[in-house]
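Input: one structure, supplied below.
Omission of a single protein chain aside, the complex is shown with its protein chains in their original locations.
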Amino acid sequence: MFIPHTKAETEEMLKSIGVSSMADLFADVPEKYRFPKLNLPSGVTEMEVLSELTDYSQANEPVSELVSFLGAGAYNHYIPAVIDSLLRRSEFYTAYTPYQPEISQGTLQAVFEFQSLISNLTGMDASNASHYDGATATAEAGVMAYHHFRGKRTRIILSPAVHPQYREVLCSYLCNYENISIETGGKEKGPFENPSELIPLIDDQTALVVVQYPDFFGRIFDYKILAEKTHENGALLAVVANPTALGLIKAPGEFGADIVVGEGQPLGIPLSYGGPYLGFFATKKELVRKMSGRLVGETTDAQGRRGYVLTLTAREQHIRREKATSNICTNQGLMTLAATIYLSLLGKHGLKQIANLCYQKAHYAAQQISTVTGFEIVNKEPFFHEFVVKCPKSVEEINNDMLDNGILGGYDLGIDYPQLKNHMLVAVTEMNSKDDIDAFVELLREAGND
Amino acid sequence: MTEPTIYELSSAGRIGVQFPESDVPAFKVPDEFIRTNLPLPELSEVDVVRHFTHLSTKNYSIDTGLYPLGSCTMKYNPKINEVTSRLPGFANIHPLQPIETVQGSLALMYSLQEQLKEISGFAAVSLQPAAGAQGEFVGVKIIHAYHQSRGDFKRTRILIPDSAHGTNPATSAMNGLEVIPIPSDSRGNVDLAKLHDLCDETVAGLMLTNPNTLGVFDENVLEVIETVHRAGGLVYGDGANLNALLGITRPGDLGFDVMHFNLHKTFSTPHGGGGPGSGPVGVAPHLVDFLPAPIVSIIEEATEEIPPLYGLTIPAKTIGRVKAFYGQFGVMVRAFTYIRMHGAEGLKKVAEYAVLNANYILSRIRDKYTLPYDRSYMHEFVVEGCWSDAPDVHALDVAKRLMDYDFHPPTNYFPLIVHEALMIEPTETESKQVLDKFADALLKIAEEAHSSPELLKEAPHHTPVGRLDEVKAAKELVLCCWLPESN
Partner (left out) sequence: MKTPENLKYASTDEWLLVEGNTATLGVSDYAQDQLSDVVFVEITAGIGETLSKGSVVGTIESVKAAADVTIPVSGKVIAVNEDLANTPELVNSDPFGAAWMIKVELTNPKELDDLMNAKAYTEYCETRSH
């Protein structure tokens, strides 16, 4: 199929090499284990494989056929047609990391623009070319802070309102570091504490404090005082931000974040069962050289023409080897392109409009739910497009009924927070019409009456 | 022709896409949270389309021509992969949906796990790692966790051949292990005598790429693995070069304990200009419990009427989670499509022709380029890009000159143990005609290196930009652009 050789060509090539058969090329492989018989079904044609894969895909119930109120780290947004149309330019997707800048200016300039957009959106000085997802970008913030202090500060303090999976990944990344101590605040008080309650945990051994904005429960806090206290202790503050929200609410750079990371999926990337997504990572000028991951910089050629290259590569694994602070090489190239196109297309007005639509609709949903007997909106603080509903019975039970009516209910917080049994995290985006929301509220009302 | 940036193209008041007006009553955002300055560009849809289309034409890609980047396996990316991965039932599912609503995805992931097990000879596979480097991190973390779980805390060193990828040492250091390099012998194999000396009760394991980055299959691979095992260590396999082994041999059979796969190399998923990749990890039976969580399992067996119920389970001694959700699902769909189209016979043919193509190029150029190890190669090989009688010419110049002949250069300056290395991996999808043209170009360049070296030193001549000033980039560090008014 994808091997073009004719029989005659193959013979000619074997002859040129000086062997008599294909098998002779594998003489170095131990004979005992050479040419195993693989127990795989026979290959099929393109027509057959498409039919088979279509069958698999139809065994799923996609959000495009449901009405979804599920978020918790992955969001259902409208993706303008332009994005996939441009992503399908195969000069982009069949290229690799731009090691040869002369013939990779397309990728390099697109990454440079991505870095620019992320820096501007987060209010930071510089962004890298991406990490695998929001969770690994958060973990890399921990790695960076640890190395920034050369292992001399060993405490990392996490807000309990940082996405539970992100906290888990950060622990997986850092747990084998010397003397490391990773603490999640709010053990006694539960996850709903105010971020100011993290302050007593911060000391001169603290390398990094991590909060989310809006947090996992959708709440918007001003982290200004937390940032000040963090800095008074000489530590760094990392903020895990939702990029859509930054179209409407203050940039983390405005309240003193040292590192801003997050999940770029809402920026034109399909839900795709959790991946591929896009981790973004931005920081201040002073910390640029401590940032892992690839970076594109502007420069010129001998004729003075502007061009872009991978820069600061000397810090990377292939040169520093065991002294490198991260082993990342490949990142999420094509996903950064999707986000770059999305942000270019939406621009200043579009992103603000989307963010505002999310905000309005989520608040309408919350207001309606608050009128339903037995249900309570837990969020007391301002929130963005997600909020917590305390339910009179199990979330799973409610969601099963919802599903029978074509609605994908919110996230069951009891899975990650035992004290939040019967609490649902509801996400609302521009994809949810007033009618959808009304239907959702009506089903909650029925569930409350059962 | 310099393409302006999106910020330079911006024109205040332009709108690229419109969304419906809100259909709910208005709610006020508290003033203290409102963002007043949002410095994003303003473009129309056509501006955006032309800009990115222009940019795309400045890229070399597999669809443009041969991309013989060693150890990167830049094979043709079948177009059907792009269709299957975008099927609405795959593209539009949320990772936290109830498992009953995503049985198609889970069944596909389960089958992919099974296929990768069969191809590699391992007992279990986790699809979670996001890329090769993360698969590697997981592999070494599993080795570390295995020793710890047995109360064996003194194993703090990891052996890495000097021909290894730079990621190997970085990965080990991330896991808190001390890196001990092992030299290669005169045939490019692991130096067995040195290995014997170094294997003791402090060794956690060995990281072995086989075929290695020289492109040779270690002739003593069984003894190498046996030696490490005898000392109580485990052997990690870097699966970057698995394309040479499909249907040829199974790393699990050879005795490897853990290995990562690169779906974006071996199984044809596009490299995307640097990602997304996907780096599943396979393990031998004694490491199954340590895999990153979750993995896909059958949680209710099939009956005569009902298919099995697939779900997500957590291995008993899991090293934890290394990524949110379950991995690069869209990449998995592409790899699954590829494996299904090939079957066992097709996959074996892939490896055979990948090796044939590499050795064929080598046979055409070996008289004009120095070959540091004179033996048979697998799917790639390394030559020196320099000549003692052309002292000014370096591998970099050869690489840059290849662009003038419309080829992507090979990997250069790697592996480090070869002087002025050019590492060439053509893959199986290139025809004899293309390989001949490429070999002709290499031969012509070898001639030019002697007759007109300045042609190489100043190359490339026909690209959108010439050689770029990397010192300036690193010193001035211009990493982003801004809207004119906010600068």
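As written, the chains take the letters A and B, and residue 1 is the first residue of each chain.
Basically, a contact is a pair of C-beta atoms (placed from the backbone, for glycine too) under 8 Å apart; a residue touches a chain by one contact, two chains touch by 3 or more.
Every value quoted in this text rests on a predicted model; they were computed, and no experiment measured them.
Of the listed residues A:7, A:32, A:150 or A:380, the one in contact with the hidden chain in the full complex is A:150.
Touch with the chain omitted from the figure is made, among A:231, A:289, A:352 or A:421, by A:289.
Interface note for the absent chain: among A:16, A:205, A:300 or A:313, the touching residue is A:313. Only one of A:224, A:285, A:323 or A:393 touches the absent chain when the whole complex is considered: A:323. Counting over the whole complex, subunit B has residues 470-471, 474-475 touching the chain that is not drawn. Interface residues of subunit A with the unshown chain, by the touch rule above, are 150, 289, 311-315, 319-320, 323.
In this section, only the chains that are shown with their structure count from here on.
The distance from the centre of subunit A to the centre of subunit B, each centre being the mean of the chain's C-alpha atoms, comes to 20 Å.
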